[in-house]
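Heads up, one of the protein chains got dropped from this complex, but the rest are sitting where they should.
For reference, chains read A and B in written order, and residue numbers begin at 1 within each chain.
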Amino acid sequence: MARIDLDHIRHSYMANPQKPADYALKEVHTSFEDGGAYALLGPSGCGKTTLLNIISGLLRASEGCLLFDGHDVNGLSTQERNIAQVFQFPVVYDTMTVYDNLAFPLRNRGLAEPDVDRRVREILEMIDLASWSKRKARGLTADQKQKISLGRGLVRADVNAILFDEPLTVIDPHMKWVLRSQLKQLHRRFGTTMVYVTHDQTEALTFAERVVVMFEGEVVQIGTPDELFERPRHTFVGYFIGSPGMNVLPIRLEGNRAQLGSQAIALPDAPATSSAKTELGIRPEYVRLGRAGMPARITKIEDIGRHRIVRLDLEGREIAAIAGEDEEIPAEPHVSFDPAGINLYADSWRLETGRIETARPMTGGGH
Amino acid sequence: MLELQNVSKLVGAETHIADVSLRLERGSLNVLLGPTLSGKTSLMRLMAGLDRPTAGRILVDGADVTGTPVQKRNVAMVYQQFINYPAMTVYENIASPLRVAGVDAATIDKEVKRAAELLRLTPYLARTPLNLSGGQQQRTALARAIVKKASLVLLDEPLANLDYKLREELRAELPKLFAETGAVFVYATTEPHEALLLGGNTATLSQGRVTQFGPTVEVFRKPVDLLTARTFSDPPLNTIALVKRGGSFVMEGDSGVALPVPLSLAAIPDGPYTVAFQPHHLSLSPRDGGAAVRAKVTASEITGSESYVHLGFADARWVMLAHGIRRFEPDETVEIFIDTRHLLVFGPDGRAASTFPLAA
């Protein structure tokens, strides 16, 4: 187990990168604490897999330094870094039994057979495959194979970290729940540093203690699931996390009021900004429907079982609100925003109260 | 209208589709929901005419098309993999079904541009598919399906290989795109959530059988049997085996649980039942009609505004969807409340218990 430091890491797939756009991964400077569970979250092409491959050593960063427990590992091979990785599609050795699949990494490292046996049995028990140990891996289902991939990572007691590259992509929804909760239990039990790459916000938020949100090669925010939900630092985070995403409405700031079209919204305090483009972000969960507030027109109601998504027209803008299963939706609704859920953005970056925040991507250390 | 009458498909000794009867109306959106290998793709292949059913009949607008091959039917299909002609431009890809049909150049141009506009592909018309993102590639495949003006459009997990957010956007657009064409629209998915977001009608599939077919929300709220309820819940459905004694469901040999029998089910006979409830019908605070039980936390997951709390109760594993951010220590015992207004009750045969006997 190890703490991982990413020290001003940049990467480009080109030989001579000139401008920032040439970099698939713009500067990343952060640390993953020993024993932490992290998720790298973002749309495809945001650089998350590049970053993962740099950590695992399958790729060498163009610039910057990678440290495991303070030791420079830039020059080390994947094997020497002593990490485990679970891939999107289950990688199992078809001709081996389940048992031999798990024993493989240990035997390769020359562990004594009794120790191998003890470790393998322990892991088999944990991933619920004990009764399958003598079976050849080729006939198993996708989720069983993915469990083996996972088991091969866990079987080595001394790994520095386990890396996951969208490991639940090919798994059916029901099995996802089972595997995810198993993964969490294993993390708790072993305390291995885990880094999990995904484009699925539910997977990222439910798995990780801290989530790294990436967009176009940059880290936009690092935070706990509730921070990302309640206080997105960038409108992209607001949009990307949450389903539906955050409503972002253009406003004019006037003291402690936000002017939205002809409506004025009272703000908890008076933020100051010199920026021309100011926006108000409010999650559908914080939009209240009632008989008081700003008049709006319902365009569509989507009943998705446990709640309903109400699409409204407010001052010519489409916004979404969430209404509970048994909640009554007024015929002529008025909407109001819960002050606790209001975030203000200048040039897409969140305004901290009372001061102007420079609209510059903070690539630096989240904690 | 597409009608399947007692359609079965056997491959060797294996049953892929077992006695499926469905009526799909023109202009309707129909979701086939079920896990991998439940028969979604097999059923679509039968609908398309790619396979011939072993038994049963397939009717289009009342005419028997059981033996008619796919080339002679007006069908468009979009797959999970992004299937385009790699050597053709996006424009030519979209135009291809029209060229095959021998439409004149001016009409082709008009149709292609309209579809491209609809799917926001206009800037990419001159590119080849391999120079596009996954989302754009799938949009191209969808555009091709649209210009074809097929009377049956089959979408086999079309969004499964796309990013989460992209999926959300395309999912919202899809029903609108096809609504105006008046085609029968069939969409296969493994995700209950996706079915609910799409709306329309849903057929739940399990091992080659359609277990229920009806308006999506109705199938979700009033499943006819346990299998349907399980297929249609994500996270997995919470269940518990209880015995009905008079006005309450109790646990055999345990005095801790007593759930009041819903009024609508008061008349069902005493005996063993499987009682089920959705994760959002469990809560940490008593609501109207909430029955308290004590359960042990095995794990908790936070999704931002809500928390999924995994619980162990006797032998059962449950998931609770709690509002707000709730952190629990594993193995902590908590008091939870079951919203008894929304109980689902199934008899020993797995069928939903009902005061009125269901038609067999």
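Convention: contacts are C-beta pairs under 8 Å (C-beta built on N, C-alpha and C of every residue); 3 or more make two chains touch, one makes a residue touch a chain.
In this text, contacts and distances are computed from a predicted model.
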item	value
Protein name, per the UniProt record, of whichever chain is missing from view ("Cytochrome c oxidase assembly protein CtaG", "Sugar ABC transporter permease", "Hydrogenase maturation factor HypB" or "GMC family oxidoreductase")	"Sugar ABC transporter permease"
Touching the absent chain when the full complex is considered, from A:12, A:30, A:62 or A:85	A:85
Contact partner of the left-out chain, one of A:20, A:139 or A:324	A:139
Which residue of B:41, B:181 or B:340 touches the chain not shown here	B:41
Residue among A:67, A:96, A:178 or A:342 touching the omitted chain	A:96
Where the unshown chain meets chain A, residue by residue	56, 58, 77-79, 83-85, 87-89, 91, 93-96, 104-105, 108-109, 138-139, 141, 149, 152
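Operating definition for what follows: only the chains that are shown with their structure count from here on.
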item	value
Rounded Å distance between chain A and chain B, as computed from the means of their C-alpha atoms	26
Chain A contact footprint on chain B (complex, rising order)	35-36, 133-134, 163-166, 168, 190-193, 196-197, 199, 217, 220-221, 234-236, 278-280, 298-299, 301-305, 308, 310, 319, 321, 325, 330
Partner chain B, residues of chain A touching it in the complex	43-45, 142, 172-174, 177, 180-181, 184-185, 188, 199-202, 205-207, 225-226, 228-230, 239-245, 283, 285, 302-307, 325
